[in-house]
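Sharing a structure with you now.
A protein chain is absent from this complex, but the other protein chains hold their places.
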Amino acid sequence: MKIMNMVNAINDALDIKLKEDPNIVVYGEDVGVEGGVFRVTEGLQKKHGADRVFDSPLAESGIVGTAVGMAAAGLRPVVEMQFCGFVYPAFNQIISHVSRMRNRTRGKYTMPIVIRVPYGGGINALEHHSESMEALYAHIPGLKVVIPSTPADAKGMLISALESPDPVMFMEPKRIYRAIKQEVSEDSYSIPLGKGKILHPGTDVTVIAYGAMVREVQKAMVMAKEAGISVELIDLRSIYPIDKELLASSIKKTGRVVFVAEEPTAFGVGAEIMAIANEEAFLYLQAPPKRVSAFDTIVPLPKGEHHYLISPEKIFYEIERTAKF
Amino acid sequence: MKIMNMVNAINDALDIKLKEDPNIVVYGEDVGVEGGVFRVTEGLQKKHGADRVFDSPLAESGIVGTAVGMAAAGLRPVVEMQFCGFVYPAFNQIISHVSRMRNRTRGKYTMPIVIRVPYGGGINALEHHSESMEALYAHIPGLKVVIPSTPADAKGMLISALESPDPVMFMEPKRIYRAIKQEVSEDSYSIPLGKGKILHPGTDVTVIAYGAMVREVQKAMVMAKEAGISVELIDLRSIYPIDKELLASSIKKTGRVVFVAEEPTAFGVGAEIMAIANEEAFLYLQAPPKRVSAFDTIVPLPKGEHHYLISPEKIFYEIERTAKF
Amino acid sequence: MIFKEFSATKKRLFRVMDDQGKIISPSHLPEISNELLIKAFQDMLFARTADQMIVSYQRQGRIFTYPPNLGQEAIHSAVAQVIKHDDWLVPAFREMGAWLAKGVTLKDLFLYFMGNETGGSFSSAHNMFPVSVPIASQLPHAAVIGYAIKLKKLDQVVYAFTGDGGTSEGDFHEALNFAAVWKVPVVFIIQNNQFAISVPLRMQTVSDSLAIKAQAYGMPGLQVDGNDFFAMFAAIKEAEEHTRTGNGPVLIEAVTYRQGAHTTSDDPTKYRTREEEEAWQKKDPVNRLRNYLIDKKLWEESREEELISQFRKEIDRIFVEAENHPSYPLEDVFQYQYAEMPDDLKRQKIEHERFLEWSRSRTKKEVAR
Partner (left out) sequence: MIFKEFSATKKRLFRVMDDQGKIISPSHLPEISNELLIKAFQDMLFARTADQMIVSYQRQGRIFTYPPNLGQEAIHSAVAQVIKHDDWLVPAFREMGAWLAKGVTLKDLFLYFMGNETGGSFSSAHNMFPVSVPIASQLPHAAVIGYAIKLKKLDQVVYAFTGDGGTSEGDFHEALNFAAVWKVPVVFIIQNNQFAISVPLRMQTVSDSLAIKAQAYGMPGLQVDGNDFFAMFAAIKEAEEHTRTGNGPVLIEAVTYRQGAHTTSDDPTKYRTREEEEAWQKKDPVNRLRNYLIDKKLWEESREEELISQFRKEIDRIFVEAENHPSYPLEDVFQYQYAEMPDDLKRQKIEHERFLEWSRSRTKKEVAR
């Protein structure tokens, strides 16, 4: 065991798998010499060679598009998109090829590609640097979309992603890249994709969150506890496939749902959670499932971001309203 | 009044507005000489000149990106994306600029751009030619996303779009481009964006649809009537802004909701409808709101498409199940 | 040396024979055995026959949309004669002759254009990508198969196709740049058939040629008469050697003409003149090579008729076979989307099957009434 933050944990997972699997290559803008703008790939080029960990030209469509060719030719590319706001140029490659090559070729070519995407707000960033667009990927058939909330999960989930026969959007909540430290095993271990996790059992309200919002919910839970509300906290971890079973059983127990995320609200992940609550546990619902997510506007620059970010207090406010409904 | 199909009606709207507004320019791949692969812009270049209706190089990001420049410089570009499956290269321009320029520049530059997108399945098309990706656009703050279901609506809604101060994704259900004919006024008239419409009042189940699915629901309603189920049919028309008021009042009345769309189900428009049903009418719901939409797979080629398309019978099946819940 | 001599920067079109099939530049006539030459010609005939039959099947409503290859066969045949079993082919969608060389069966091809996914994977074609419908999006794939080849030290090269229209897409640019920077073995072939659907080349780009775009990436570029089999063969050969020996990618612009419609749903009379079409028909690649072969006594017109009727029988037999191929089950819509089907998809399938059962029993009841 070793104390790691999420950056260390992701780096460790990459390091381990680069050693284990000669087909893995890691590339993207600045991931080589520089080790990535968030230093996530730091040291990997030195250790594994510039053939396997390297910089690419500044072209996201090219980065993902080349990954498609590599995957078809038997490699396992891990590409970094520098920020969630810069994945868009690669959308055509992601939707038209990465997500559907297996289906289109009836399994002849598969796409074991991991696309790493630092995402989310709260880091006083420039415009286009704070986006949370996981819902877009979750709607595209053929992708897996996962988001860890702790260093230990990040490592185990990334190792799973690096063993996944199908493409994975591995979204990294950059706000907590270095904010959370914990003991993480130095071994190679994997956490299955597609499974959520009950972080805290409770009886009154099911709160569903992921990524950086898990920590915010945990802060809100202190207030909830004071107010005598028992919260069951679920870390969704996987946006698609989504763990309906876990969600259903928790919602059936509590009858109340609060969903918390950084994404813009309309047509987001939260909507799917609302749908699931109905489809899976309609007769158990005692209050309308509630979305606590961002306004349907662009993320403001730092000076306005406090208006926009989801605060623990707001989460508590909605938990309380739902509990009292 | 004149008998028109949707192709005629859209052409007519463009023609009228090209005459009225000297700032409108219409361009895209094959829209000039050829009049578009669906002949929607047929004759417009002859009438309005090659300066205002013209072909562009084959580059969707360039097409939308240039529209941004034109809009900032005071024009009103109407661009055609040849198929919904070919918008993806333009995603970066749509998300990073079209949708947010007004907000980023605090209104200094606005984006009165109409992006026309023929979409949907059921036309025996090649791969990538049958997609229904409206949910992706609906999730992006700053866009309007509208879909007509009749020639008359298409004309009135397009005229509104061409007068909108903000960007509109104008999605055209190509399956019914020529399938529905009706009397359409030859005048300039507009139908406000953001408003749905009750096509058929009813008391037992609210069925919400748009685009080509409206007609399929109408077929299912014949069966429902036979089965003694009174369906209230809402044509959503606008995906964003979404007409929550109309939805809420209908759902409160019937207590039952069936949503019908061609899109893949997970994280789609249907999820938002499920959320709205809960947020707006929780206490009135008598059955779990139901989504009747496509599997979360790519659209099969024509020989497999019958497995995938939503049939009137399936719609009826779900209406009945919901009515009997 | 052709790439040097006719470098795109010199604005010279590389040709070996004239429009009638007379050799105008004997020094550039590539070495090619008579057998291979005759095979190359027969390949062109076969592809052309299949192509024309598919168009007529389409008119009969027996297949869906199809993009005719008529007039572009020399390009495909040149690649076909050079490409090796382990080499990769990354197609656009209009180079049937090259696909056949990679082992695509006619049956798969027919199935695909009949709208049956079973065919579209081209399962029998080793190291070949599926057709790429989103224009130019296949080029980054091609670029980096080359990287995998380099990394694994394999003896392979990649042939990648795009059209003239495809050169306008950002992916064209990104792909060529990646390939050049990473110095990988790829032969990029632009089929400049003068049109992207209805849009003529001059509205696509105003560069001196398409080949000259190679300059932007620091790779050799060559403009070739794509209707001249010898020129194409020589160009592909040299490109292949250049790239296989570690010198990085090359770009070939094959100047040709799409004699047919863009696809079977297109009507070219809307955007081009009969005169233009006729002018290009005079440069038809099959006729040119035939003239040459007849002149050299390597071919007789009489032989051709028989051969073609043989081809036609064979093609039709396979077409009927494809028509009788079972249409695919519901299962197939689901099973290939992920390696392991997510629960959600499983449930969608089960729910749909439940509906189908209900539907069947309902129909029975209706019938019973």
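Which chain is which? They are A, B and C, in the order written, and residues in each are numbered from 1.
Heads up, the rule we're going with is that a residue touches a chain if its C-beta (ideal position, glycine included) is under 8 Å from a C-beta of that chain, and two chains touch if they have at least 3 such contacts.
The structure displayed is predicted, hence computed values, not measured ones.
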- Filtering C:Asp171, C:Asp228, C:Glu253 or C:Asp344 for touch with the omitted chain leaves C:Asp171
- Out of B:Val25, B:Leu44 or B:Leu199, point to the residue that touches the absent chain in the complete complex. B:Val25
- Task: Over the whole complex, note the residues of chain B touching the chain we left out.
- Result: 25, 51-52, 56-57, 59, 61-62, 64-70, 72-75, 89, 92-93, 96-97, 100-110, 141-142, 144, 164-166, 194, 240-242, 244-245
- Item | Hidden partner chain, residues of chain A it touches | 29-30, 33-35, 37, 55-62, 85-86, 88-89, 124-129, 265-266, 295-298, 300-305, 307-308, 313-314, 317
- Message: Give me the chain C residues in contact with the hidden chain, please.
- Response: 9, 168-174, 177, 180-181, 183, 203-208, 212-213, 215-218
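One rule holds in what follows: only the chains that are shown with their structure count from here on.
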- Most remote chain w.r.t. Chain A, using mean C-alpha positions, is C
- Message: Can you tell me which chain is nearest the middle of the complex, judged by mean CA position?
- Response: B
- For chain A paired with chain B, centre-to-centre distance based on mean C-alpha positions, whole Å: 30
- Rounded to the nearest Å, the gap between Cα centres of chain B and chain C is 35
- Message: Two-or-more-chain contact residues of chain B, please, as numbers and ranges.
- Response: 61, 85, 88-89, 127-128, 266, 295-298
- Message: Which positions in chain C are in touch with at least two other chains?
- Response: 117, 120, 134, 137, 170-171, 332, 337, 342, 344
